[in-house]
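Sharing a structure with you now.
Complex shown without one protein chain; remaining protein chains in place.
Each chain gets a letter, A and B, in the order it is written, and its residues are counted from 1.
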Amino acid sequence: MQPRSRDFKALSAKSMKDESLQGALRQLETGFVRARRDSASALPEFEALRDQARDRLDDVLANLDIHLLAYEQKVKSQGGHVHWARDGKELCEIVSKICHDAEAKKIIRGKSMIGEEAGLNEALESDGFEVMETDLGEYILQLSKEGPSHIIAPAIHKTKDEISDLFHEAHKAHGLTERQSETSALVAEARQVLRQAFLNADAGITGANFLIAETGSNIIVTNEGNGDLSCTLPRVHIVTAAIDKVIPTLEDASLLLRLLARSATGQEITAYTTLSTGPKHPDDADGPEEYHVVLIDNGRSEMLGNEFREMLRCIRCGACMNHCPVYGNIGGHAYGWVYPGPMGSVLTPLMVGLDEAGNLPNACTLNGRCQDVCPVRIPLPGLLKAHRVREFESRLTSSLVRYGLAGWAWLARNPVIYHPLMNVSMRVMAVLGRRRGAFRWMPFASGWTDVRDLPAPQGSTFQSIWRKRERGDS
Amino acid sequence: MYDNNPPKVRTQKPVVGLFVTCLTDLYRPSVALAAVKLLEDTGATVKVPRAQTCCGQPALNNGDLKHSRQIARQVIDAFSGFDYVVGPSGSCMGTIKTHYVEQFKDDPEYLEKAEDLAARSYELVSFLTDIMGVKSVNTTFEGTVTYHDSCSGLRELGIHKQPRKILKTVKGLSLTEMHDSDVCCGFGGTFCVKYPEISGRMASAKCANIRNTGADTLLAGDLGCLLNIAGRLRREGDQTRVFHIAEVLAGMADCPGIAEGQE
Partner (left out) sequence: MSDARSAILEQVARAVGRKNPVTQINENQGKQVAPKPQHIRPKWSEPDVERFVQKLKNVQATVETVISDTEIPAAVQRFLDNHNLPAKISVSPDPRLANLIWPDLVRVTSWQARREAVVGIAPAEAGVVETGSVLLVSGQTGPTSLNFLSENHIAIVHREQLVAHMEDVWELLRLRNEDLPRTVNFITGPSKTADIEQKIEYGAHGPKRFHVILVDGKKN
């Protein structure tokens, strides 16, 4: 997916005018936010689990190479294959080769953010494979040729009406000519179409919520059951996962599972939690004949060694975006790439470059609500500030801001000049603004006055008042 | 992050350095005067170092660490001798309490000083209740108020119950909670001028929540949020009065509210 984060301002302006998107975003508050709060408060151990998860993942990251090797060894010992990809391009090439070698033509996909990150669908399609998304939300987006706007609810921005039109058009080829308008009918129609895809597929590609070194397994959590069908029915099961998904033991999985669904949707556990380990055993009634895991780095090993290491704890629950007041106003597409919201604003600059995505870490009020709900306590506002430091130090910050800050800082460090100058300025402003109590417009302050009045100051500064009082007192 | 074990009062008559905050100094000295009154009412002696201007957030939050550190050093030096340092803002005091230390990882001398300052620094309302043990105030404010939780105070300093508890002791005042009182108003320092459209929408949502309470007055503990919200209320033609909580607690809300004209 070609990043468009540079256009953040234009994209967010467009999103704010999109009434159907705004309606969907308003539901986040009553849906995900409330559900998370209820499920967290229903579990007395929740806060302690968050601490434990944070600490455990920090320990895991400190030995990430060992865990990756242990994982690789275990997968191989059970007849699975492990491939390594430095970036999205390598991942696509590897997956394409696996499919080619297995003579797989029809490919189904379970929802995976790594696939989005790598642009896997486009790559496979251009290599001549037939690819079908099976997560309902991702399927809708495949039909509308859009990227996800939320990592958990990818098609959250689409209205039922738009989906009706998409299905009506796309499903004619399957002999379904009636336009459905009820949610249940739409879901039933997608079920019917995708069921055939499941049964006919040669290869299934899923992501992984976790990779378990102890057993060589990957875990996926779903509510629809699409991922589970994708890794069971086709001859070939391919897992695409990032290197930071590896955890040592099954116990670590249960620890993180207790946090994941609660933080994401407010569920205690999703309908399906599935561990896949290697290819089918010789006598198994069903299951894939080949099992491949493609491990992708794409900047993560670098993050491990710099100020962004804590971001690698992320378990992709989406709570940060559900609670982000900025995301809540602009939705996911405005962020211009695969990952939106606070986690996306940390990751995107690291993956597509700070020059492309510099807006993202700045478009944040540092209100801290994301950090408050992050199940693994990632200091997201701090990481966004770390991006701002990088931006400033690599001179990507606009010269207006740089010179403005330098001038202001000089003044702030010279109280002898600062105090009288400010006193005079405020007194002038106070006189001018006295009648209305606020300004509708102020030169060089349109960023403020475009959307709100600028309150007028009271008059003399406190420092000058205090100085008088001290003189009078003494 | 949350200070669950605040130190005991070191002395019955502590010397408190008032961190005025730049916005209070410039825009609303009445808030600082109210803070002085509230502090003096507890028996504290209040000093106001002249060498203070700002806590440095504009530089810090824009990645300009050089200037941010310079200003931080200035604040650290200006407030070195006091028993406590108190300011009427969760945002500035949060910066002093949590973010100064982070900036001096490589400067042992100032790291120690920053840690020392952090341990002595408090936001005004939480200082009054948690450290000085103030349980009530002897003032009157006729009206229905609603209280906005400023993000830094709430999440960096754990200020939530304290202002509500003490507001309930103001005679004539009734407190009504707004929906999403803990959701950001869209100020965010330079965010509000860098992304005015998004900021404006966030402020607008806050205004709607305020209106829905039917309260006649909005209170908060941070002037940044208050200027933003008051500015947006005026722009929407809403006459809800806006004060800093210190003005009400000190009985000094008899002046025009924020963005209120004097025709």
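In this section, contacts are C-beta pairs under 8 Å (C-beta built on N, C-alpha and C of every residue); 3 or more make two chains touch, one makes a residue touch a chain.
Keep in mind the model is a prediction, meaning the values are calculated, not measured.
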Next item on the list: Please work out which displayed chains the absent chain touches and list them by label.
Entry: A
Check: Just one of A:Ala102, A:Ala118 or A:Leu186 touches the chain that is missing; which is it?
Finding: A:Leu186
Margin query: Tell me which of A:Ala40, A:Leu136, A:Ile151 or A:Val293 is the one touching the absent chain.
Written below: A:Leu136
Note to self: Tell me which of A:Leu120, A:Ile151, A:Ala170 or A:Leu229 is the one touching the absent chain.
What the structure shows: A:Leu229
Check: If you put the missing chain back, which residues of chain A would it touch?
Finding: 24, 27, 31, 43-45, 48-49, 52, 56, 59-71, 73, 78, 83-86, 90, 134-137, 140, 153-156, 158-160, 163, 183-184, 186-188, 190-191, 194-195, 198-199, 213-217, 223-226, 228-229, 231-233, 243, 248-255, 257-258, 265, 267-281, 283-287, 295, 297, 301-302, 304-306, 309
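Everything that follows uses one rule, which is that only the chains that are shown with their structure count from here on.
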Margin query: Centroid of chain A to centroid of chain B, CA atoms only: how many Å?
Written below: 32
Item checked: chain B residues touching chain A - in the complex, by the definition given at the top -> 20, 22, 24-30, 32-33, 48, 50-54, 56, 58-65, 67, 70-71, 74, 102, 151-152, 154-156, 180, 182-184, 186-203, 205, 227-228, 230-232, 234-235, 255-256, 258-263
Margin query: Using the touch definition from the top, list the residues of chain A that touch chain B in their complex.
Written below: 9, 12-13, 16, 29, 325-326, 329-330, 362-369, 371-372, 382, 385, 387-393, 397, 401-402, 405-406, 408-409, 411-413, 415, 418-419, 422, 426, 434-438, 440, 445-448, 450-463, 465-467
